[in-house]
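Omission of a single protein chain aside, the complex is shown with its protein chains in their original locations.
Then we have subunit A:
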Amino acid sequence: MKVEPEKKKEKRQKVDEDEIQKMQVLVSSFSEEQLNRYEMYRRSAFPKAAIKRLIQSITGSSVSQNVVIAMSGISKVFVGEVVEEALDVCEKWGETPPLQPKHMREAVRRLKSRDQIPNTKHKTILFH
């Protein structure tokens, strides 16, 4: 039984609208501290010029604006993954923020063991 593309698109739009509404209800109930944090969560971003310079220093040639946008975006997601993991570690060890280097290092160790951190330096040899 195939769902027509048009119906699928409508359904997706309805789900998006629901999401937006739910978010509005949530945000409207935030304390001031939560609002501050949420604003930082949304607005913080890597400076495009610095990212562009970094990529170009590696490639030796220029890159498009879209590449900078994409790389900045996934880098922020990456930061989120590390910080969330570190907060987890911090809590498990019965400690509190601010996050310490030992939390960050342990977070990286865990993410690496789940292959969530790219690393081409260390080659895994499966069979020899």
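To be clear about the criterion, a residue touches a chain if its C-beta (ideal position, glycine included) is under 8 Å from a C-beta of that chain, and two chains touch if they have at least 3 such contacts; residues count from 1.
In this section, contacts and distances are computed from a predicted model.
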| item | value |
| --- | --- |
| Per UniProt record, name of the chain withheld from view ["Elongator complex protein 6", "DNA primase large subunit", "ARID/BRIGHT AND ELM2 DNA-binding domain-containing protein" or "Transcription initiation factor TFIID subunit 13"] | "Transcription initiation factor TFIID subunit 13" |
| Subunit A, residues in touch with the chain not shown (by the definition above) | 36-47, 50-51, 54-55, 58-59, 61, 63-67, 69-71, 73-84, 86-87, 97-105, 108, 116-122 |
